[in-house]
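All protein chains but one are shown in place.
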Amino acid sequence: MTTLDILLNVLVSGVLFGSIYAVVALGLAITFGILHIPNIAHPALVIMGGYFVVQANRLGIDPLIAAALGIIPFYLLGMLLYTFYANSFERRGRAEVLQSLTLFFGLSLVIEIFLVLLFGSELQSVSAPYIGTSLKFGQIAIPGRLLVPALLGPVTIGLLWLYFKYTNSGTAIRAVAHDERALSIAGLDPAAVKRRAFGLATATAVIGGTALVLIGPIDPFGGRFQIGRVFAIVVLAGMGSIPGTLVVAIMLGIAESLVSSYLNPAWSPGVAFAILLAALALRPQGLFGAAR
Amino acid sequence: MTRDSKIFLIAAVAVLLAGLLAPHVLKNPFYFFAGYVILQYVVIATGWNILGGYAGYINFGAAGFFGAGAYASAFLFNTFGIPLLGGLVAACLIGALLGVLMGYLTLRIQGVYFAIATLGLVIILETIIHNIPALGGARGIVVYGPPPPAWAAGPSQYMFFLMLLIAVASVSLARWMQISWVGRGLRAVRASENAAECSGVPTLRLKLLACAASGAVLAAAGAPYPFYTSFVEPVTVFSLLIGLNAIAMPLIGGTRTWLGPVIGALLMASTQQIATITISSELNILFVGIVLIAFVALAPNGILGLVARRSRETPR
Partner (left out) sequence: MITRRNFNRLAAVAASSIAMPSVLAGRAFGQDTPIRFGASISLTGALSGTKNGQIGYELWRDDVNASGGLLGRQVELVLLDDQSSASNIPAIYSALADVEKCDVLFGPYGASLTAPVMPFIKQRDLFMIGMFPLAANEKARHDKFFHSAAWGPNSGTDWARGFFDLAKSVGVKRVAILANDLEFSKNAAVGGAKVAEEYSMEIVFNQSYPPNTSDFSSILRNISAANPDAVFVGSYPADSTAIIHGIREIGLPDSVQIFGGAMIGPQYGSLLSSLGPELNGVVNSHLFAPEPTMQTPEIKKFFDRYVPIAEKQGVDPLGYYVPPFYYVAGQLAAAAITGAGSLDQAAMAAWLHGNTVETIVGPAAFNDIGDWTKRRVLMVQIQNVKGNDLAQFREPGHQVILDPPELKSGEFIHPYNKARAS
(Lines give C-alpha, C1' and ligand atoms only; values in the text may rest on other atoms or scores of the structure.)
Protein backbone atom coordinates (compact mmCIF):
# COMPACT_ATOMS: atom_id res chain seq x y z
CA MET A 1 0.00 0.00 0.00
CA THR A 2 1.49 3.35 -1.04
CA THR A 3 1.55 6.55 0.94
CA LEU A 4 -1.04 7.97 -1.44
CA ASP A 5 -3.35 5.02 -0.82
CA ILE A 6 -3.04 5.54 2.90
CA LEU A 7 -3.79 9.24 2.54
CA LEU A 8 -6.83 8.48 0.38
CA ASN A 9 -8.09 5.99 2.92
CA VAL A 10 -7.61 8.52 5.69
CA LEU A 11 -9.58 11.10 3.76
CA VAL A 12 -12.37 8.66 2.95
CA SER A 13 -12.81 7.59 6.55
CA GLY A 14 -12.72 11.26 7.55
CA VAL A 15 -15.57 12.00 5.14
CA LEU A 16 -17.56 8.97 6.31
CA PHE A 17 -17.23 9.90 9.97
CA GLY A 18 -17.90 13.55 9.21
CA SER A 19 -21.21 12.69 7.57
CA ILE A 20 -22.11 10.59 10.59
CA TYR A 21 -21.22 13.44 12.97
CA ALA A 22 -23.47 15.64 10.87
CA VAL A 23 -26.55 13.45 11.43
CA VAL A 24 -25.86 13.39 15.14
CA ALA A 25 -25.40 17.16 15.25
CA LEU A 26 -28.36 17.94 13.03
CA GLY A 27 -30.98 18.12 15.76
CA LEU A 28 -28.83 20.52 17.70
CA ALA A 29 -28.34 22.65 14.60
CA ILE A 30 -32.10 23.17 14.68
CA THR A 31 -32.71 23.56 18.41
CA PHE A 32 -29.60 25.53 19.22
CA GLY A 33 -28.81 27.03 15.85
CA ILE A 34 -32.31 28.18 14.93
CA LEU A 35 -34.31 28.24 18.16
CA HIS A 36 -31.37 29.21 20.41
CA ILE A 37 -32.29 26.52 22.91
CA PRO A 38 -29.06 24.92 24.20
CA ASN A 39 -30.36 21.39 24.18
CA ILE A 40 -27.40 19.47 25.59
CA ALA A 41 -29.73 16.53 26.05
CA HIS A 42 -29.69 16.00 22.30
CA PRO A 43 -26.85 13.44 22.34
CA ALA A 44 -28.73 11.52 25.04
CA LEU A 45 -31.84 11.62 22.84
CA VAL A 46 -29.70 10.29 19.99
CA ILE A 47 -28.66 7.35 22.15
CA MET A 48 -32.30 6.83 23.06
CA GLY A 49 -33.03 6.74 19.32
CA GLY A 50 -30.33 4.10 19.01
CA TYR A 51 -32.03 2.02 21.69
CA PHE A 52 -35.32 2.33 19.86
CA VAL A 53 -33.66 0.90 16.77
CA VAL A 54 -32.02 -1.89 18.79
CA GLN A 55 -35.37 -2.94 20.21
CA ALA A 56 -37.04 -2.87 16.79
CA ASN A 57 -34.12 -4.86 15.39
CA ARG A 58 -34.72 -7.54 18.02
CA LEU A 59 -38.13 -8.03 16.38
CA GLY A 60 -36.40 -8.55 13.06
CA ILE A 61 -36.90 -5.05 11.65
CA ASP A 62 -34.07 -3.60 9.58
CA PRO A 63 -32.40 -0.65 11.36
CA LEU A 64 -33.19 1.76 8.53
CA ILE A 65 -36.86 0.87 8.53
CA ALA A 66 -36.83 1.08 12.32
CA ALA A 67 -35.44 4.61 12.00
CA ALA A 68 -38.30 5.56 9.72
CA LEU A 69 -40.77 4.06 12.20
CA GLY A 70 -39.18 6.01 15.03
CA ILE A 71 -39.57 9.41 13.43
CA ILE A 72 -43.20 9.95 14.45
CA PRO A 73 -42.86 8.93 18.14
CA PHE A 74 -39.69 10.99 18.51
CA TYR A 75 -41.36 13.95 16.80
CA LEU A 76 -44.15 13.76 19.35
CA LEU A 77 -41.66 13.37 22.19
CA GLY A 78 -39.88 16.49 21.00
CA MET A 79 -43.12 18.47 20.93
CA LEU A 80 -43.77 17.32 24.48
CA LEU A 81 -40.31 18.36 25.61
CA TYR A 82 -40.70 21.78 24.05
CA THR A 83 -44.05 22.27 25.75
CA PHE A 84 -42.43 21.48 29.08
CA TYR A 85 -39.52 23.78 28.33
CA ALA A 86 -41.79 26.62 27.24
CA ASN A 87 -44.03 26.22 30.25
CA SER A 88 -41.03 26.36 32.56
CA PHE A 89 -39.33 29.30 30.95
CA GLU A 90 -40.62 31.21 28.04
CA ARG A 91 -43.96 32.03 29.56
CA ARG A 92 -42.13 33.36 32.60
CA GLY A 93 -40.13 35.64 30.40
CA ARG A 94 -36.56 35.42 29.18
CA ALA A 95 -35.06 31.96 29.56
CA GLU A 96 -31.71 32.28 31.22
CA VAL A 97 -28.89 30.38 29.64
CA LEU A 98 -27.82 28.83 32.93
CA GLN A 99 -31.25 27.54 33.68
CA SER A 100 -32.03 26.09 30.30
CA LEU A 101 -28.61 24.44 30.16
CA THR A 102 -29.22 22.94 33.57
CA LEU A 103 -32.70 21.78 32.64
CA PHE A 104 -31.36 19.85 29.68
CA PHE A 105 -28.43 18.56 31.69
CA GLY A 106 -30.95 17.12 34.15
CA LEU A 107 -32.99 15.76 31.28
CA SER A 108 -30.02 13.94 29.81
CA LEU A 109 -29.31 12.30 33.17
CA VAL A 110 -32.92 11.19 33.41
CA ILE A 111 -32.80 9.74 29.89
CA GLU A 112 -29.60 7.83 30.62
CA ILE A 113 -30.93 6.30 33.82
CA PHE A 114 -34.23 5.54 32.13
CA LEU A 115 -32.27 3.50 29.55
CA VAL A 116 -30.19 1.80 32.25
CA LEU A 117 -33.26 0.81 34.24
CA LEU A 118 -35.09 -0.49 31.17
CA PHE A 119 -32.28 -2.23 29.30
CA GLY A 120 -29.31 -2.47 31.68
CA SER A 121 -25.91 -0.91 31.13
CA GLU A 122 -24.53 -3.57 28.77
CA LEU A 123 -23.54 -2.79 25.18
CA GLN A 124 -26.33 -3.13 22.64
CA SER A 125 -25.91 -3.83 18.96
CA VAL A 126 -28.00 -4.44 15.83
CA SER A 127 -27.63 -6.82 12.93
CA ALA A 128 -28.28 -6.00 9.27
CA PRO A 129 -27.12 -7.52 5.99
CA TYR A 130 -24.84 -4.57 5.16
CA ILE A 131 -22.94 -4.79 8.46
CA GLY A 132 -19.89 -6.89 7.79
CA THR A 133 -19.70 -6.32 4.04
CA SER A 134 -17.38 -3.81 2.49
CA LEU A 135 -17.04 -2.13 -0.89
CA LYS A 136 -13.59 -2.04 -2.45
CA PHE A 137 -12.36 0.54 -4.93
CA GLY A 138 -8.79 -0.41 -5.68
CA GLN A 139 -6.93 0.08 -2.42
CA ILE A 140 -9.79 1.91 -0.76
CA ALA A 141 -12.14 -0.20 1.32
CA ILE A 142 -15.42 1.22 2.56
CA PRO A 143 -17.14 -0.92 5.19
CA GLY A 144 -20.91 -1.12 4.97
CA ARG A 145 -21.33 -0.36 8.66
CA LEU A 146 -19.80 3.09 7.94
CA LEU A 147 -21.13 3.69 4.44
CA VAL A 148 -24.81 3.23 5.26
CA PRO A 149 -24.85 5.60 8.27
CA ALA A 150 -22.66 8.05 6.37
CA LEU A 151 -25.26 8.16 3.59
CA LEU A 152 -27.93 8.98 6.16
CA GLY A 153 -26.16 12.32 6.70
CA PRO A 154 -26.43 13.90 3.28
CA VAL A 155 -29.88 12.36 2.65
CA THR A 156 -31.40 13.68 5.88
CA ILE A 157 -29.75 17.04 5.49
CA GLY A 158 -30.88 17.31 1.87
CA LEU A 159 -34.47 16.55 2.82
CA LEU A 160 -34.42 19.03 5.68
CA TRP A 161 -32.90 21.70 3.49
CA LEU A 162 -35.65 21.22 0.90
CA TYR A 163 -38.21 21.41 3.68
CA PHE A 164 -36.82 24.66 5.06
CA LYS A 165 -36.44 26.18 1.64
CA TYR A 166 -39.63 25.21 -0.15
CA THR A 167 -42.42 24.60 2.31
CA ASN A 168 -44.43 27.14 4.23
CA SER A 169 -43.95 25.52 7.59
CA GLY A 170 -40.21 25.26 6.94
CA THR A 171 -40.04 28.94 6.09
CA ALA A 172 -41.98 29.73 9.25
CA ILE A 173 -39.34 27.92 11.32
CA ARG A 174 -36.60 29.93 9.71
CA ALA A 175 -38.61 33.09 10.27
CA VAL A 176 -39.13 32.40 13.96
CA ALA A 177 -35.41 32.54 14.42
CA HIS A 178 -35.25 36.03 12.99
CA ASP A 179 -38.32 37.83 14.12
CA GLU A 180 -40.97 36.33 16.32
CA ARG A 181 -43.17 39.38 16.27
CA ALA A 182 -43.34 39.52 12.51
CA LEU A 183 -44.46 35.92 12.60
CA SER A 184 -47.33 36.62 14.94
CA ILE A 185 -48.33 39.63 12.86
CA ALA A 186 -48.50 37.25 9.92
CA GLY A 187 -51.04 35.26 11.90
CA LEU A 188 -48.83 32.37 12.99
CA ASP A 189 -48.35 31.27 16.56
CA PRO A 190 -44.61 31.38 17.24
CA ALA A 191 -44.93 28.84 20.05
CA ALA A 192 -46.55 26.33 17.70
CA VAL A 193 -43.85 26.90 15.08
CA LYS A 194 -41.13 26.39 17.65
CA ARG A 195 -42.81 23.30 18.99
CA ARG A 196 -42.83 21.85 15.49
CA ALA A 197 -39.18 22.71 15.01
CA PHE A 198 -38.22 21.09 18.30
CA GLY A 199 -40.21 17.99 17.34
CA LEU A 200 -38.38 17.87 14.03
CA ALA A 201 -35.02 18.18 15.78
CA THR A 202 -35.89 15.35 18.16
CA ALA A 203 -37.05 13.23 15.23
CA THR A 204 -33.57 13.51 13.73
CA ALA A 205 -32.23 11.97 16.96
CA VAL A 206 -33.59 8.59 15.96
CA ILE A 207 -31.72 8.85 12.65
CA GLY A 208 -28.54 9.88 14.46
CA GLY A 209 -29.03 6.97 16.84
CA THR A 210 -29.39 4.60 13.89
CA ALA A 211 -26.12 5.89 12.49
CA LEU A 212 -24.29 5.34 15.79
CA VAL A 213 -25.66 1.88 16.44
CA LEU A 214 -24.79 0.76 12.92
CA ILE A 215 -21.12 1.71 13.46
CA GLY A 216 -20.82 -0.32 16.63
CA PRO A 217 -22.45 -1.21 19.93
CA ILE A 218 -23.80 1.59 22.14
CA ASP A 219 -24.43 1.95 25.86
CA PRO A 220 -26.70 4.36 27.74
CA PHE A 221 -23.90 6.84 28.48
CA GLY A 222 -22.49 7.03 24.94
CA GLY A 223 -24.06 10.45 24.38
CA ARG A 224 -21.67 12.15 26.79
CA PHE A 225 -18.76 11.67 24.42
CA GLN A 226 -20.67 13.37 21.63
CA ILE A 227 -21.72 16.54 23.49
CA GLY A 228 -18.52 18.42 22.82
CA ARG A 229 -18.21 17.46 19.21
CA VAL A 230 -21.79 18.23 18.21
CA PHE A 231 -21.69 21.64 19.83
CA ALA A 232 -18.40 22.35 18.11
CA ILE A 233 -19.96 21.46 14.77
CA VAL A 234 -23.08 23.57 15.26
CA VAL A 235 -21.15 26.60 16.45
CA LEU A 236 -18.51 26.29 13.77
CA ALA A 237 -21.12 25.84 11.07
CA GLY A 238 -22.58 29.17 12.02
CA MET A 239 -25.77 28.96 13.98
CA GLY A 240 -28.58 27.44 12.01
CA SER A 241 -26.86 26.79 8.73
CA ILE A 242 -28.04 23.29 7.82
CA PRO A 243 -25.76 22.64 4.82
CA GLY A 244 -22.94 24.26 6.80
CA THR A 245 -23.42 21.56 9.42
CA LEU A 246 -22.56 18.87 6.89
CA VAL A 247 -19.53 20.72 5.52
CA VAL A 248 -18.10 21.50 8.95
CA ALA A 249 -18.77 17.99 10.22
CA ILE A 250 -16.87 16.53 7.29
CA MET A 251 -13.98 18.94 7.82
CA LEU A 252 -13.84 17.91 11.44
CA GLY A 253 -14.01 14.24 10.51
CA ILE A 254 -11.07 14.68 8.16
CA ALA A 255 -9.08 16.63 10.75
CA GLU A 256 -9.61 13.92 13.37
CA SER A 257 -8.76 11.19 10.91
CA LEU A 258 -5.54 12.97 9.88
CA VAL A 259 -4.46 13.49 13.48
CA SER A 260 -5.25 9.95 14.48
CA SER A 261 -3.46 8.51 11.48
CA TYR A 262 -0.38 10.71 11.18
CA LEU A 263 0.13 12.01 14.71
CA ASN A 264 -1.33 9.67 17.32
CA PRO A 265 -4.91 8.57 17.89
CA ALA A 266 -4.54 9.55 21.52
CA TRP A 267 -4.57 13.23 20.51
CA SER A 268 -7.75 13.09 18.43
CA PRO A 269 -10.35 13.84 21.15
CA GLY A 270 -8.84 17.28 21.60
CA VAL A 271 -9.04 18.09 17.90
CA ALA A 272 -12.67 19.20 17.76
CA PHE A 273 -12.22 21.51 20.70
CA ALA A 274 -8.89 22.91 19.69
CA ILE A 275 -10.46 23.87 16.36
CA LEU A 276 -13.54 25.21 18.12
CA LEU A 277 -11.56 27.37 20.54
CA ALA A 278 -9.43 28.75 17.77
CA ALA A 279 -12.46 29.43 15.62
CA LEU A 280 -14.42 31.04 18.45
CA ALA A 281 -11.52 33.34 19.14
CA LEU A 282 -11.03 34.29 15.51
CA ARG A 283 -14.45 34.07 13.92
CA PRO A 284 -17.22 33.75 16.51
CA GLN A 285 -20.01 33.87 13.95
CA GLY A 286 -18.92 30.51 12.58
CA LEU A 287 -17.69 29.61 9.15
CA PHE A 288 -21.03 29.76 7.39
CA GLY A 289 -22.94 32.19 9.55
CA ALA A 290 -23.68 35.82 8.95
CA ALA A 291 -21.80 38.29 11.13
CA ARG A 292 -23.68 38.93 14.35
CA MET B 1 -16.30 46.33 59.77
CA THR B 2 -20.05 46.01 59.45
CA ARG B 3 -22.19 44.02 61.82
CA ASP B 4 -22.74 41.30 59.21
CA SER B 5 -19.01 40.94 58.69
CA LYS B 6 -18.46 40.56 62.42
CA ILE B 7 -21.07 37.83 62.58
CA PHE B 8 -19.45 36.12 59.59
CA LEU B 9 -16.03 36.28 61.19
CA ILE B 10 -17.30 34.84 64.44
CA ALA B 11 -19.15 32.09 62.57
CA ALA B 12 -16.04 31.23 60.53
CA VAL B 13 -13.89 30.93 63.64
CA ALA B 14 -16.59 28.88 65.35
CA VAL B 15 -16.76 26.50 62.38
CA LEU B 16 -12.99 26.03 62.41
CA LEU B 17 -12.97 25.41 66.16
CA ALA B 18 -15.81 22.93 65.80
CA GLY B 19 -13.78 21.19 63.10
CA LEU B 20 -10.79 20.95 65.43
CA LEU B 21 -12.88 19.58 68.27
CA ALA B 22 -15.00 17.24 66.16
CA PRO B 23 -12.60 14.24 66.27
CA HIS B 24 -12.84 14.27 70.06
CA VAL B 25 -16.60 14.04 69.98
CA LEU B 26 -17.29 12.01 66.83
CA LYS B 27 -15.26 8.85 67.12
CA ASN B 28 -16.44 7.19 63.94
CA PRO B 29 -13.96 8.00 61.12
CA PHE B 30 -16.66 7.50 58.49
CA TYR B 31 -18.03 10.97 59.20
CA PHE B 32 -14.69 12.51 58.32
CA PHE B 33 -14.36 10.54 55.09
CA ALA B 34 -17.87 11.55 54.07
CA GLY B 35 -17.45 15.07 55.48
CA TYR B 36 -14.34 15.59 53.37
CA VAL B 37 -16.32 14.89 50.20
CA ILE B 38 -19.13 17.21 51.28
CA LEU B 39 -16.69 20.04 52.07
CA GLN B 40 -14.91 19.44 48.79
CA TYR B 41 -18.19 20.17 47.06
CA VAL B 42 -18.72 23.27 49.19
CA VAL B 43 -15.40 24.54 47.82
CA ILE B 44 -16.25 23.54 44.25
CA ALA B 45 -19.70 25.12 44.37
CA THR B 46 -18.31 28.29 45.95
CA GLY B 47 -15.54 28.54 43.37
CA TRP B 48 -17.90 27.99 40.49
CA ASN B 49 -20.33 30.58 41.80
CA ILE B 50 -17.76 33.39 41.84
CA LEU B 51 -17.81 33.39 38.07
CA GLY B 52 -21.08 31.64 37.27
CA GLY B 53 -23.30 33.23 39.89
CA TYR B 54 -21.89 36.74 40.28
CA ALA B 55 -20.84 37.41 36.69
CA GLY B 56 -23.24 35.06 34.91
CA TYR B 57 -20.54 33.26 32.94
CA ILE B 58 -21.35 29.55 32.95
CA ASN B 59 -18.33 27.34 33.35
CA PHE B 60 -18.92 23.72 32.39
CA GLY B 61 -15.27 23.01 32.96
CA ALA B 62 -15.06 22.93 36.76
CA ALA B 63 -13.64 19.41 36.48
CA GLY B 64 -10.78 20.77 34.38
CA PHE B 65 -9.66 23.08 37.19
CA PHE B 66 -10.26 20.43 39.83
CA GLY B 67 -8.20 17.93 37.84
CA ALA B 68 -5.41 20.44 37.21
CA GLY B 69 -5.20 21.07 40.95
CA ALA B 70 -5.17 17.37 41.76
CA TYR B 71 -2.46 16.64 39.21
CA ALA B 72 -0.37 19.62 40.31
CA SER B 73 -0.19 18.49 43.93
CA ALA B 74 0.25 14.80 43.03
CA PHE B 75 3.06 15.55 40.61
CA LEU B 76 4.87 17.94 42.94
CA PHE B 77 4.68 15.49 45.82
CA ASN B 78 5.72 12.41 43.88
CA THR B 79 8.51 14.05 41.89
CA PHE B 80 9.97 16.63 44.25
CA GLY B 81 8.54 15.55 47.58
CA ILE B 82 6.83 18.92 47.99
CA PRO B 83 4.22 18.54 50.76
CA LEU B 84 0.53 19.17 50.32
CA LEU B 85 0.70 22.79 51.42
CA GLY B 86 3.11 23.60 48.61
CA GLY B 87 0.93 21.62 46.23
CA LEU B 88 -2.06 23.65 47.34
CA VAL B 89 -0.32 26.94 46.57
CA ALA B 90 0.84 25.61 43.20
CA ALA B 91 -2.67 24.37 42.43
CA CYS B 92 -4.13 27.81 43.20
CA LEU B 93 -1.58 29.46 40.91
CA ILE B 94 -2.27 27.03 38.07
CA GLY B 95 -6.00 27.39 38.60
CA ALA B 96 -5.74 31.17 38.55
CA LEU B 97 -3.61 31.05 35.40
CA LEU B 98 -6.08 28.78 33.63
CA GLY B 99 -8.81 31.11 34.85
CA VAL B 100 -7.11 34.15 33.34
CA LEU B 101 -6.75 32.32 30.03
CA MET B 102 -10.44 31.53 30.20
CA GLY B 103 -11.08 35.16 31.11
CA TYR B 104 -9.48 36.32 27.88
CA LEU B 105 -11.87 34.00 26.03
CA THR B 106 -14.74 36.04 27.44
CA LEU B 107 -13.48 38.94 25.38
CA ARG B 108 -14.71 37.21 22.27
CA ILE B 109 -17.39 34.83 23.40
CA GLN B 110 -20.33 35.07 25.73
CA GLY B 111 -23.35 33.10 26.80
CA VAL B 112 -23.75 29.56 25.60
CA TYR B 113 -20.62 29.82 23.46
CA PHE B 114 -18.55 30.47 26.53
CA ALA B 115 -20.16 27.51 28.31
CA ILE B 116 -19.28 25.21 25.43
CA ALA B 117 -15.74 26.50 25.21
CA THR B 118 -15.24 25.62 28.88
CA LEU B 119 -16.48 22.11 28.21
CA GLY B 120 -13.67 21.94 25.69
CA LEU B 121 -11.15 22.97 28.32
CA VAL B 122 -11.78 19.73 30.23
CA ILE B 123 -11.37 17.56 27.16
CA ILE B 124 -8.20 19.33 26.09
CA LEU B 125 -6.66 19.04 29.57
CA GLU B 126 -7.62 15.39 29.77
CA THR B 127 -6.10 14.71 26.35
CA ILE B 128 -2.90 16.45 27.42
CA ILE B 129 -2.65 14.38 30.63
CA HIS B 130 -3.19 11.20 28.61
CA ASN B 131 -0.22 12.10 26.47
CA ILE B 132 2.27 13.05 29.16
CA PRO B 133 4.03 9.91 30.45
CA ALA B 134 5.48 11.80 33.45
CA LEU B 135 1.92 12.28 34.72
CA GLY B 136 1.11 8.62 34.36
CA GLY B 137 -1.26 9.03 31.40
CA ALA B 138 -4.30 6.82 31.65
CA ARG B 139 -2.57 4.60 34.21
CA GLY B 140 -2.84 7.30 36.84
CA ILE B 141 -0.45 8.09 39.68
CA VAL B 142 -0.37 6.37 43.04
CA VAL B 143 0.32 8.89 45.81
CA TYR B 144 1.37 7.69 49.23
CA GLY B 145 1.23 10.80 51.37
CA PRO B 146 3.08 11.20 54.65
CA PRO B 147 1.31 10.14 57.85
CA PRO B 148 -0.80 12.91 59.39
CA PRO B 149 0.79 15.17 62.01
CA ALA B 150 0.67 14.03 65.62
CA TRP B 151 -2.08 16.44 66.70
CA ALA B 152 -4.56 14.91 64.24
CA ALA B 153 -6.65 11.97 65.36
CA GLY B 154 -6.07 10.11 62.08
CA PRO B 155 -5.64 10.60 58.33
CA SER B 156 -9.32 11.11 57.61
CA GLN B 157 -9.69 13.63 60.45
CA TYR B 158 -6.62 15.50 59.22
CA MET B 159 -7.81 15.63 55.60
CA PHE B 160 -11.22 16.74 56.82
CA PHE B 161 -9.79 19.63 58.79
CA LEU B 162 -7.60 20.69 55.90
CA MET B 163 -10.59 20.75 53.58
CA LEU B 164 -12.51 22.70 56.21
CA LEU B 165 -9.75 25.32 56.20
CA ILE B 166 -9.89 25.54 52.40
CA ALA B 167 -13.67 25.77 52.54
CA VAL B 168 -13.68 28.57 55.09
CA ALA B 169 -11.04 30.47 53.12
CA SER B 170 -12.97 30.01 49.86
CA VAL B 171 -16.26 31.08 51.32
CA SER B 172 -14.62 34.14 52.89
CA LEU B 173 -13.12 35.06 49.53
CA ALA B 174 -16.46 34.55 47.82
CA ARG B 175 -18.19 36.69 50.42
CA TRP B 176 -15.63 39.44 50.15
CA MET B 177 -15.96 39.46 46.38
CA GLN B 178 -19.72 39.64 46.68
CA ILE B 179 -19.96 42.57 49.06
CA SER B 180 -17.03 44.62 47.76
CA TRP B 181 -16.72 46.76 44.64
CA VAL B 182 -15.87 43.58 42.73
CA GLY B 183 -19.29 42.11 43.37
CA ARG B 184 -21.07 45.30 42.41
CA GLY B 185 -19.13 45.44 39.17
CA LEU B 186 -19.79 41.79 38.39
CA ARG B 187 -23.49 42.22 39.00
CA ALA B 188 -23.43 45.04 36.48
CA VAL B 189 -21.66 42.72 34.03
CA ARG B 190 -24.28 40.09 34.64
CA ALA B 191 -27.15 42.49 34.07
CA SER B 192 -25.75 43.95 30.88
CA GLU B 193 -22.16 43.84 29.87
CA ASN B 194 -22.46 46.65 27.35
CA ALA B 195 -24.22 48.97 29.75
CA ALA B 196 -21.60 48.25 32.40
CA GLU B 197 -18.77 48.96 29.99
CA CYS B 198 -20.40 52.23 28.92
CA SER B 199 -20.85 53.46 32.45
CA GLY B 200 -17.18 53.03 33.18
CA VAL B 201 -17.08 49.63 34.87
CA PRO B 202 -13.71 48.02 34.06
CA THR B 203 -15.45 44.87 32.79
CA LEU B 204 -12.42 43.00 31.46
CA ARG B 205 -10.40 43.53 34.60
CA LEU B 206 -13.32 42.41 36.74
CA LYS B 207 -13.96 39.35 34.62
CA LEU B 208 -10.30 38.38 34.70
CA LEU B 209 -10.31 38.77 38.46
CA ALA B 210 -13.45 36.66 38.82
CA CYS B 211 -12.07 33.99 36.46
CA ALA B 212 -8.76 33.85 38.33
CA ALA B 213 -10.42 33.65 41.77
CA SER B 214 -12.90 31.05 40.59
CA GLY B 215 -10.16 28.99 38.94
CA ALA B 216 -7.92 29.16 42.00
CA VAL B 217 -10.69 28.01 44.34
CA LEU B 218 -11.74 25.15 42.02
CA ALA B 219 -8.13 23.98 41.73
CA ALA B 220 -7.69 24.27 45.50
CA ALA B 221 -10.58 21.83 45.88
CA GLY B 222 -8.62 19.34 43.82
CA ALA B 223 -5.22 19.74 45.46
CA PRO B 224 -5.82 17.51 48.52
CA TYR B 225 -7.65 14.89 46.43
CA PRO B 226 -4.56 12.75 45.67
CA PHE B 227 -3.84 12.52 49.38
CA TYR B 228 -7.44 11.59 50.11
CA THR B 229 -7.74 8.75 47.59
CA SER B 230 -4.00 7.96 47.22
CA PHE B 231 -4.66 7.67 43.51
CA VAL B 232 -5.23 10.11 40.66
CA GLU B 233 -6.37 9.15 37.19
CA PRO B 234 -7.85 11.27 34.42
CA VAL B 235 -11.25 9.57 34.28
CA THR B 236 -12.20 10.39 37.88
CA VAL B 237 -10.68 13.84 38.30
CA PHE B 238 -12.05 15.14 35.00
CA SER B 239 -15.39 13.47 35.62
CA LEU B 240 -18.51 15.05 34.22
CA LEU B 241 -20.09 14.53 37.63
CA ILE B 242 -17.84 17.20 39.16
CA GLY B 243 -18.81 19.70 36.48
CA LEU B 244 -22.44 18.80 36.95
CA ASN B 245 -22.39 19.17 40.72
CA ALA B 246 -20.49 22.45 40.42
CA ILE B 247 -23.45 23.88 38.50
CA ALA B 248 -26.27 22.06 40.24
CA MET B 249 -25.31 22.91 43.80
CA PRO B 250 -25.22 26.72 43.48
CA LEU B 251 -28.33 26.57 41.35
CA ILE B 252 -30.21 24.66 44.02
CA GLY B 253 -28.96 26.86 46.83
CA GLY B 254 -29.20 30.14 44.97
CA THR B 255 -26.55 31.84 42.83
CA ARG B 256 -26.83 35.45 43.93
CA THR B 257 -25.01 35.24 47.25
CA TRP B 258 -22.11 33.35 48.80
CA LEU B 259 -24.52 31.45 51.04
CA GLY B 260 -26.45 29.80 48.17
CA PRO B 261 -23.68 27.47 46.95
CA VAL B 262 -22.82 26.55 50.53
CA ILE B 263 -26.39 25.52 51.28
CA GLY B 264 -26.76 23.74 47.94
CA ALA B 265 -23.51 21.84 48.37
CA LEU B 266 -24.22 20.83 51.96
CA LEU B 267 -27.67 19.58 51.03
CA MET B 268 -26.85 17.80 47.79
CA ALA B 269 -23.48 16.36 48.75
CA SER B 270 -24.75 14.94 52.03
CA THR B 271 -27.76 13.46 50.29
CA GLN B 272 -25.43 11.87 47.77
CA GLN B 273 -23.17 10.52 50.50
CA ILE B 274 -26.09 8.94 52.30
CA ALA B 275 -27.50 7.66 49.02
CA THR B 276 -24.20 5.97 48.16
CA ILE B 277 -24.52 3.66 51.12
CA THR B 278 -28.29 3.32 51.12
CA ILE B 279 -29.85 3.27 47.65
CA SER B 280 -28.52 2.13 44.30
CA SER B 281 -26.45 4.67 42.44
CA GLU B 282 -28.67 4.68 39.36
CA LEU B 283 -31.40 6.07 41.53
CA ASN B 284 -28.84 8.46 42.98
CA ILE B 285 -28.12 9.97 39.55
CA LEU B 286 -31.80 9.93 38.67
CA PHE B 287 -32.44 11.87 41.85
CA VAL B 288 -29.89 14.53 40.88
CA GLY B 289 -31.45 14.80 37.43
CA ILE B 290 -34.98 15.18 38.73
CA VAL B 291 -33.98 17.64 41.45
CA LEU B 292 -32.22 19.73 38.81
CA ILE B 293 -35.22 19.80 36.52
CA ALA B 294 -37.59 20.52 39.38
CA PHE B 295 -35.52 23.42 40.70
CA VAL B 296 -34.99 24.98 37.30
CA ALA B 297 -38.65 24.71 36.46
CA LEU B 298 -40.15 25.62 39.83
CA ALA B 299 -37.56 27.56 41.83
CA PRO B 300 -35.13 29.19 39.43
CA ASN B 301 -33.52 31.26 42.18
CA GLY B 302 -32.78 28.30 44.39
CA ILE B 303 -33.62 27.68 48.00
CA LEU B 304 -32.55 31.18 49.04
CA GLY B 305 -34.83 32.59 46.33
CA LEU B 306 -37.71 30.56 47.71
CA VAL B 307 -37.00 31.75 51.23
CA ALA B 308 -36.79 35.37 50.09
CA ARG B 309 -40.07 35.09 48.24
CA ARG B 310 -41.74 33.49 51.22
CA SER B 311 -40.57 36.26 53.53
CA ARG B 312 -41.70 38.93 51.10
CA GLU B 313 -45.12 37.34 50.87
CA THR B 314 -45.59 37.02 54.59
CA PRO B 315 -46.94 40.31 55.91
CA ARG B 316 -44.87 41.66 58.74
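Letters are used for the chains, namely A and B, taken in the order the chains are written, and counting of residues starts over at 1 for each.
In this text, a residue touches a chain if its C-beta (ideal position, glycine included) is under 8 Å from a C-beta of that chain, and two chains touch if they have at least 3 such contacts.
Worth saying up front: this structure is predicted, and the values here are computed from it rather than measured.
Shown chains touched by the undisplayed chain in the intact complex: A, B.
Taking the complete complex into account, residues 1, 6, 9-10, 13, 17, 116, 120-123, 125, 132, 134, 141, 143, 145-146, 215-217, 219, 222, 225, 257, 260-261, 264-266, 268-269 of subunit A touch the chain not shown. Against the chain not shown here, subunit B presents residues 25-34, 36-37, 127, 130, 137-140, 142, 144-145, 154-156, 225, 228-231, 233, 235-236, 239, 241, 273-274, 276-282, 284-285.
We take it that only the chains that are shown with their structure count from here on.
Contacts from subunit A toward subunit B in the complex involve residues 32, 38, 84, 87-88, 92, 96-103, 105-110, 112-113, 116-117, 224, 227-228, 231-232, 235, 264, 266-267, 269-270, 272-274, 276-277, 280-281, 284. The touching residues of subunit B, counted against subunit A in their complex, run 52, 56, 58, 105, 108-109, 111-113, 115-117, 119-121, 123-124, 126-128, 130-131, 240, 244, 247-248, 251, 255, 282-283, 285-286, 288-293, 296-297, 300.
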